[in-house]
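Yeah, one chain of the complex is gone here, protein chain that is, but the others are all in their spots.
In order of appearance the chains are A and B, and numbering begins at 1 in each one.
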Amino acid sequence: MEGTILKTEDFNAWFGSTQVLKNLNISIAKHKITAIMGPSGCGKSTFIRCINRMHELNQNATTTGKIYLDGQNIYEQNPTILRRHIGMVFQNPNPFNTMSIYQNVIAGYTLNGYKLNRAERDVVVEESLENAALWDEVKDNLHKKGTFLSGGQQQRLCIARSLAMKPEILLLDEPTSALDPISTAKIEELLFGLKQSYTIIIVTHNIQQAARISDFSAFFYLGEVSEWDETKTIFTNPKNIQTQNYITGRFG
Amino acid sequence: MKERLRYRNARNLVFKFFVIVFTLISVVPLVLLILYIFKQGISVINWNFFTSLPKPVGEIGGGIFNALVGSLLIILVATMMAVPFGVTTGMYFSENSRNWVYKLAHLSVDVLQGIPSIVIGIIIYLWLVKPFGKFSAFSGSVALSFMMLPSIIKSTEETLKLVPHALKEASLSLGVPYYKTMLRVVMPAGISGILNGVILGVARVAGETAPLLFTAFGNPFLSLNIFKPMASLPLIIFNYAISPYDEWHRLAWGASFILVSMVLILNILTKLTEKRWKVQF
Partner (left out) sequence: MQLQVQQTRIIRRLKIREALFHKTLSLSAIILIILLFCMFLTLLVSSLPSIKALGLKFIYGNTWDPVSGEFGALSFLVGTLLTSLLALLISTPFSLTIGLFLGEYYPKGWFSALLKNAVELLAGIPSVIYGFWGIYFIVPIVRSLEMKLGAPPIGVGIFTASLVLSIMIIPFSASLIRLVISMVPVTLKEAAYSLGATRFEVIRYIIIPYIRSGLSAGILLALGRALGETMAVTMLIGNTQALPHSLFATGDTMASVIANQFTEATGKVYFSALIEIGLFLFVVTTIINIIGRNIIKRFES
C-alpha cells in the first residue's frame, strides 16, 4: 500500500491461555483515518493496545509476531519511549483529576521531565487545545481543574493531551461511546481535520461513524481480521459474509 | 395465640429497651473520663505550664516544656522513618497480590499490629539500647515507627487500589515511565488517603507509653539530642501519676489534658482527610 506507516506481521495476542488476536496481517495508511469495527469482545481494544504496547501491562498478557512502525519493529523498542510517539484516547475520558486544564495538556511533558520554558508551554497548550477544538471553550479557565468540564469537553481535553506530544499515530478506543450526539459530532469533525497531520486509528462500535469519518476500515471477527479495505469498498461491496451481516446490522 | 403474640411483642420491646440502656450506659465512662480530665487539667494550664521545666519535689509550679518538646521530636522522627517505608510497602501491596512475598508481608503487618506495645519496647531495647549502653530518644522513635507502620501501610494499599485504573493508563499511554506514573499520578490522586493513614498512625502512637519506658526512658531536663534520653508526655504522666506528690499529680493532669486534646485533634483531622478523600472520586 502507498504510504504505509504501520504494518503487522503474523501478530498474535493472548490473555493467559486464551488467544484474542489471531495471525493479524494488516497495514495502516499514513495520514488517514482507519476505523476498526467488529462485535464486542472480538479484540479491537486489544489490537490497538498492542500498537502502543499497553496490552503487555496486563498480567499474563503475551504477544508474538511483529508490528512495524516506520519500518521498525516496535517490539524491539523501549515501550515507554514508544508510547511517547503514539497517542491514546480511551473510552471514558480520563483527565488527571489533580491537575488543571493547562497542566493536563502539558502533562506528557512535565511528567516525562521535558524542560519547556513558559512561552513554549503556552504555545503547546494553545496549539493542542486549538487542534482539539477546545480552545475557545476553555481559554478563560485554563487554570481550573479539568474534572469540572462536560464529558465531551473532557474527552477533547484528553485528545489535546495526546496531541500535545505530537504523536505519529493517534489511537482512539470508542472515544464517543460515552458521549452525547452533539459532543460526538464535534469529535468526529475534529478528527477529520486532524488527519492532515496525524494518522488516526479509531475503534468504533458505530457503523455509521466508521462510514462517515474513515478512509479505511478493518472488520474484526473473533480475533481475526476478516476484511480490511477502503471504507467505500467495505460498505458498498463487502467480500466477506460476516462483514456484510455486520454492516447491514444483522448481528453485533 | 393472641396471648402468645402479646408475649412475643413484649419480649421484643424489652430487648430493645435493654439494648438502648446498655448502649447508653457504655457512653457514661467516656463522658466521665473526658469531664474529669477537663476539670482536673484546665486549672493547671497556663502559659508557664507550657514553657517551664518540671520543678523538683517540694517546689510549687513548673511545667512540661521538656515533655512537650520531647514528644513532638520523638513522634516527628518516628514519622519520618515510618512514612517512606510504609508508603513503599503499601505501594508494593497495591501493585502485587497473590505472590508469596505479598502474603507473607501482609501477614507480617497483621502480626505487627497485634504485638503488645511493651513487647516492641523490649525488642527495640535489645536492638538499640543495650548494644550502645544508653537510652535514647531515637530508639523510642524506632519503637513508635514500628507501631505506626500498619496503619500507614494499610491505608496506602487501600487508597492506591481505589485510584481509578484509567488515570494510570492515561499516564502510561503518554509514555510516562511506570515509576513516575506511580509517584506523580497515582500517589497524588491518593494522597489524602495516605495522609489519613499517617495521621491515624500518629494518633495511635502519640499516647504510647509502654514502648518508651525502656527506650526514650524520660529526662527531667530539656534535651534536643535524639541520641540521649528524652522526656515525653505519656512518660511524664506515668511517672508523675504513680508518684506520691500532689504537685506532680497536678502536672500529670495538665499533661493528660494536653495529650487527650492532641489525640482528639488528630481524630478530627483523620475525619476531615477521610471526607476529602471520599469526595474526590
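One rule holds for everything that comes next: a residue touches a chain if its C-beta (ideal position, glycine included) is under 8 Å from a C-beta of that chain, and two chains touch if they have at least 3 such contacts.
Computed from a predicted structure; not experimentally measured.
Chemist: Determine which of the presented chains are touched by the chain that is not presented, and list them.
Modeler: A, B
Chemist: Specify the residue from the set B:42, B:57, B:80 or B:115 that touches the hidden chain.
Modeler: The one listed residue touching the chain not shown is B:115.
Chemist: Would you write out the residues of chain B that touch the absent chain, in ascending order?
Modeler: 8-9, 11-12, 15-16, 18-20, 22-23, 25-27, 29-30, 32-33, 36-37, 40, 85, 88-89, 91-93, 95-96, 101-102, 104-105, 107-119, 121-123, 125-127, 149, 177-179, 182, 203-204, 206-210, 213-214, 217, 234, 237-238, 241-242, 252-253, 256, 259-260, 263-264, 266-267, 271
Chemist: Can you list, in ascending order, the chain A residues touching the missing chain?
Modeler: Chain A touches the chain not shown through residues 78, 80-81.
Methods note: only the chains that are shown with their structure count from here on.
Chemist: Using the touch rule from the top, collect the residues of chain A that touch chain B in their complex.
Modeler: So the residues of chain A in touch with chain B come to 52, 54, 57, 80-88, 90, 92, 94-98, 107-108, 111-113, 158, 161-162, 165.
Chemist: Could you list, by residue number, the parts of chain B that touch chain A in their complex?
Modeler: Per the stated touch rule, the residues are 164, 166-167, 169-178, 180-181, 184-185, 188-189, 280-281.
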